[in-house]
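Okay, so here's the structure we're looking at.
What you see is the complex with one protein chain gone and the rest in place.
Which chain is which? They are A, B and C, in the order written, and residues in each are numbered from 1.
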Amino acid sequence: MAAVEYRDMIIVMQRNASHQHVENVVSHVHELGYRAHVSAGEETVIIGVIGHSRPDQLQSLSDLPGVDHLLPVTKPYKLASRDFSPLNSLIQVEDVTFGSDEVIVMAGPCAVEDERQLWETAAAMKEEGVRILRGGAFKPRSSPYSFQGLGVRGLEMLDQVRREMGMLVVSEVLSEDQVEMVCRHVDILQIGTRNMQNFALLQAAGRSGHPVLLKRGMSATLEEFLQAAEYILANHNPNVLLCERGIRTFETATRNTLDISAVPVLKTLTHLPVVVDPSQATGRWSFVGPVARAAVAAGADGLLIEVHPRPTEALSDGAQSLKPARFQELMIELRAIATAIGRHIAPACESVSSASA
Amino acid sequence: MAAVEYRDMIIVMQRNASHQHVENVVSHVHELGYRAHVSAGEETVIIGVIGHSRPDQLQSLSDLPGVDHLLPVTKPYKLASRDFSPLNSLIQVEDVTFGSDEVIVMAGPCAVEDERQLWETAAAMKEEGVRILRGGAFKPRSSPYSFQGLGVRGLEMLDQVRREMGMLVVSEVLSEDQVEMVCRHVDILQIGTRNMQNFALLQAAGRSGHPVLLKRGMSATLEEFLQAAEYILANHNPNVLLCERGIRTFETATRNTLDISAVPVLKTLTHLPVVVDPSQATGRWSFVGPVARAAVAAGADGLLIEVHPRPTEALSDGAQSLKPARFQELMIELRAIATAIGRHIAPACESVSSASA
Amino acid sequence: MAAVEYRDMIIVMQRNASHQHVENVVSHVHELGYRAHVSAGEETVIIGVIGHSRPDQLQSLSDLPGVDHLLPVTKPYKLASRDFSPLNSLIQVEDVTFGSDEVIVMAGPCAVEDERQLWETAAAMKEEGVRILRGGAFKPRSSPYSFQGLGVRGLEMLDQVRREMGMLVVSEVLSEDQVEMVCRHVDILQIGTRNMQNFALLQAAGRSGHPVLLKRGMSATLEEFLQAAEYILANHNPNVLLCERGIRTFETATRNTLDISAVPVLKTLTHLPVVVDPSQATGRWSFVGPVARAAVAAGADGLLIEVHPRPTEALSDGAQSLKPARFQELMIELRAIATAIGRHIAPACESVSSASA
Partner (left out) sequence: MAAVEYRDMIIVMQRNASHQHVENVVSHVHELGYRAHVSAGEETVIIGVIGHSRPDQLQSLSDLPGVDHLLPVTKPYKLASRDFSPLNSLIQVEDVTFGSDEVIVMAGPCAVEDERQLWETAAAMKEEGVRILRGGAFKPRSSPYSFQGLGVRGLEMLDQVRREMGMLVVSEVLSEDQVEMVCRHVDILQIGTRNMQNFALLQAAGRSGHPVLLKRGMSATLEEFLQAAEYILANHNPNVLLCERGIRTFETATRNTLDISAVPVLKTLTHLPVVVDPSQATGRWSFVGPVARAAVAAGADGLLIEVHPRPTEALSDGAQSLKPARFQELMIELRAIATAIGRHIAPACESVSSASA
């Protein structure tokens, strides 16, 4: 049954813990339905707790007299774990496959602003070989007075581009109420950093069966990130893309600090594809290129990049948006790096690639 | 109109910026509808942007040639600001007033588990002079396999205690769908740390008009915290209690790091009452007492404390729950500290206070 | 022998580790001179490593095939540990005792600037009952172009105040070369946050036998803090005062984030006295008072507070310095809080206390 968390636990006793303390802990362990394995070290006694444990309950054993602290031994997620599926998961979105040798570049405006901006960007992206267009219709903003996106109208504009230009679309969903509606218009649901632990939303996205791009919370550990993914997986939706987008640190030169080692760490811990968002991570277009190159070199399975035809007129995050011409240059660099590590990125359309050659 | 963000901005030019660069920036500023004020320093030129600015748009000016960086001058929140209301807001929840000389202690179990646990705790709390009972019915948990609370049944149990014992109740709401229903059963809606930027929920809580205890996001700056509160205030609900509950740092000895200076900083920046949760902040019952005392000494208007009659049997966060007897001792200490700084905490009921005297 | 680190270690095997993997690890453990204790859980095998272990060597076992990770069980410090000395250490500096029921307030200017500033401050402090004057002669500054202190002349000025006014003095030492010289002029050597892991300096301070006020590194864990203290203790100097002065986080409203729970955590882990520096922690004089009160309420054994007769003229850290009149008010508040928790702070001199009464 999926709803049991497998977690062995070790109880470390205090140095001055008495024999009686140890016996008392062991009897509590038995009462909770587990086996206990006592082992005396040079300085301390440790007690292994064996069984399908509920960490909620075991945690409280730390209060018993003589107990110093608890050490969890196994991982608090299961379906997301490499142990569960040693091979890379291939997540299929129409004709695009995440998790293979191809590195998938998703790009487009931070927010959908108007027809002209969207179509211009979409056309430029398509020429560059981009098959998945990003674009925010519902924008989560720190301030209630900032531009919050075009909402449903933005989704409909995305949907029209999708149908007429034959592109796929990824766009953010902000609440469980919207899931069904957003699914009708987009190919991949994006769950943003502020909602990584919005469990109602995760479960609704899980039930939808739609591919989900889950962004890491800005202060989430990788273990918590995988547990958030587990909420989607446990609702019978295996189509999860993990997205590293920078974490919060004391450094102020960049908007966030991209955790580049999250890429190899996640590839070790889980079978799910790993995507990197260099735009959110850095907050400055001039740093997006180097960091995007780093992500591909580190082994990312995809990228999510903000592009705007006229960044200085952008209603949201203009400072971190690339112009199409710079994006084109970046794609050439990224293809070279992908090739250097034995992977590839979709080529630009012929007219363009011959022009840029 | 409330929906305008007031923010003056300064544009700092690069040291090698030309006269033409400056003129270009000024003309962009004018195009966006603001006035510009140029001032030449020893090393740099700065340009003040004056007007009711939309930071979304101004941000993009950082891309213009010759611009080094932007400096926001005024605050990105308004209704929450001390400037808006120099006097402390008094938030009334039935007969309890937050923001006055009285320090309000809210206490109870992390999660409602069963009738016996709830009633036993409620009775002990009431004897200690506690008028607001805390208790989680919907529990946000990192793992989908952890105990998620009793849900609606838990709310009904709380409601019954509320009516029969004449206590007020604070309990968490996890999604905007639940707001209406939770409002029927509890006196104060709690919005948890993971949902501090769940804007759909903040807005729904705002529309409800119900008092809201808003917890600081575990990696939110105080500025973001106040902007989150602004989402509730801007929906015409002035009844917001801010709760500091620890932030995430590199330190591992405690579950989070209580930001004690958040208390005086918030009291300076805002007129809203400030509450501290020492249980979530520390994660260990033995640290709850010292940190609770510190919070009162620092000027907190209230406390939120987890109490469980039998912590080792708790289904959630037992390790950080006080037993009623220890809670009683703590209340005596807290009353002494409140008195030392010219405030007070409700006394224990007579039978008890005479026993403990 | 002191120079052996006691640390039991647990090796957690991967879920798919074979019997052969386990045997291989066990034989490596034996080769390194330890005993191994194998225990099979529901999911994983764990191997306890028993003996006087050198974590340097054991760490490398994590590379053996089939090993998932290592878990240290015991603490990496010894003389600093509560286990080593269950009673509070009383650190005697002339007639002042740290670690008793008295809370010791040390105060004075951030930097010694001139005769007038120093004597004026010292006189005001003495009237307030302060027996230990703080004052920096050597100032560590982020920028080479900032005021670096008066150096030896500053020390001599402090020494003269010390002799003529009968006060004790604490001042910072920046390098092992200076230790002997600084010891001749001051009663307590301060080692600053940037030097918490300057091991040459720690060892020299240890050899001096002089009382040492050791500040926590701005990103040091409490475990590392205690290991730094261990460097002093292991050089046969038991006179160590630990000073929490704020850690670095993402919050920008304050200079650092005071880790208030460090007080009870340290009092649990170690027998050494714990001092708090609210001036460095907050960086703003208006937050110093609330945070100082919190520190006393949380159980700090001492405080280190910056005072300047004319903060707007200060050459260093004026923004966080209290004026003497505000310091006087604060001392009255602090005495009340100390009393409320059964401790005390030295009274002001009679002339003053009668005036302020």
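The rule is simple: a contact is a pair of C-beta atoms (placed from the backbone, for glycine too) under 8 Å apart; a residue touches a chain by one contact, two chains touch by 3 or more.
Because the structure is a prediction, the values reported are computed rather than measured.
When you scan C:Pro86, C:Pro144 or C:Gly342 for touch with the missing chain, the hit is C:Pro144. Touch with the chain that is not drawn comes from one residue among C:Glu23, C:Glu164 or C:Asp177, which is C:Asp177. One chain of the complex is left out; on chain C, the residues touching it are 3-5, 28, 54-57, 59-64, 76-78, 140-147, 174-177, 194-195, 197-201, 217-219, 224, 227-228, 230-231, 234, 248, 284-285, 311-319.
Counting the whole complex, the residues of chain B in touch with the unshown chain are 6, 8, 10, 12, 14-16, 37, 39, 41-44, 46, 48, 50-52, 71, 73-74, 83, 248-250, 252.
Considering the complete assembly, chain A touches the hidden chain via residues 219, 221-223, 247, 249-254, 257-265, 268-269, 281-282, 286-287, 289-291, 293-299, 333, 336-337, 339-341.
Keep in mind that, in the parts below, only the chains that are shown with their structure count from here on.
Comparing each chain's Cα centroid with the centroid of every protein Cα atom identifies chain B as the most central.
For the pair chain A and chain C, the fraction of shared interface numbers is greater than half, so the two copies use mostly the same residues to meet.
Centres computed as Cα averages put chain A at a distance of 27 Å from chain B. The geometric centre of chain B is 30 Å away from that of chain C, both derived from CA atoms. With centres set at the average Cα position, the gap from chain A to chain C is 39 Å.
Shared interface positions of chain C, defined as residues touching 2 or more other chains, are 249-250, 252.
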